[in-house]
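Can you read through this structure? Questions will come right after.
Note that one protein chain is taken out, while the other chains of the complex remain in position.
Coming up: chain A.
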Amino acid sequence: MRPFAYATPPDAREAVLAVAERPDAAFLAGGTNLVDHLRLGVATPGLLVDVTALTSAEIEDLPDGGLRLGAAVRNSDLAADPRVRGRYPVLAEALLAGASGQLRNMATTGGNPLQRTRCVYFQDVTTPCNKREPGSGCAAIGGATRNHAILGTSGRCIATHPSDMAVALAALDAQVHVLGPDGERTVPFTDLHTLPGDTPERDTVLGHGELITAIDVPAAPIAARSRYRKVRDRASYAFALVSVAACLDVAGGRIRDARLAFGGVAHKPWRAHRAEEALRGAPATDESYRAAAGVELADARPQEGFDGGNAFKIPLLTGTLVSTLRALAGEETRA
């Protein structure tokens, strides 16, 4: 752990400028991931700029029936909000599937999507990692790959994104409000995170000094019937092997529309547009769900590993998707 300076600027604008002018500066919000990285030597910032008090901690109604989530809203508060629970069950469930009560009390809306991969090699400074140290190599390839990606990997990085909340937000077409040194901009949530490609050191499209100030979740009637299903190696307090965020609109036994995103399978929350397309108009049956998974996973590239690798994620994700959609369609039948 290296010494670092700590600053509490009066507003978000100054916080952004403070970080932008120092290449070794970083924002600090809930700290649930960054503080670990300070201890492990994974992050060695010279300046931490505390933004916890600088962005909104409120959940506001938007005119279209959506919600604006202030970046400082705690995960626990977001999960408990009656509007979130009512309009976007998938988001509340995703939040509650993540971490522990104590961590959710600290973690923020703006920080959660920016948590970094849990790849054990990324977190161990004694092993090469292109994400941590560009050009050093990827120890995960051929290593322990059980938790790693099967979609969108590159020869330089096979890490997954660990957030549950982000998977739900990807399915909900959320919009991210960003304040940077050059002003404000809005980024579609599905474009926030990047695939590793040749620059796995980048997790998102955000530039240095850009700060998430709020996330808008647009009105989505389809989300009233939605679910987050997380599959992991123990019943609680573990990162997803795979997860599914799903919204389903079924009428008369046929699928009218669907929104799907997958977690635990890629460097970003994986919005499954191809599977959605395959489902539209299809009968609400296990066969349709299985076929949709097959379409989305056609390009999946499992990793070998000394731990047995991660080829199991293909049948696992398929089974998880089938199970989740079957349950959602069942709600329609009962309704």
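Here is the rule we go by: contacts are C-beta pairs under 8 Å (C-beta built on N, C-alpha and C of every residue); 3 or more make two chains touch, one makes a residue touch a chain; residues count from 1.
Heads up, the rule we're going with is that contacts and distances are computed from a predicted model.
Choosing from "Ferritin-like domain-containing protein", "Sigma-E factor negative regulatory protein RseB", "Xanthine dehydrogenase" or "ABC transporter permease subunit", the protein name stored in UniProt for the chain missing from the display reads "Xanthine dehydrogenase".
Across the entire complex, the residue among A:18, A:92 or A:231 in touch with the chain not shown is A:231. Only one residue in the set A:65, A:86, A:188 or A:308 touches the chain that does not appear here, and it is A:308.
Note that of A:143, A:196, A:209 or A:264, the residue touching the chain absent from this view is A:143.
For chain A, the residues touching the chain absent from view are 1-3, 41, 118, 120-121, 123-124, 126-127, 139, 142-144, 231, 233-239, 241, 306-308, 312, 315-316, 319-320, 322-323.
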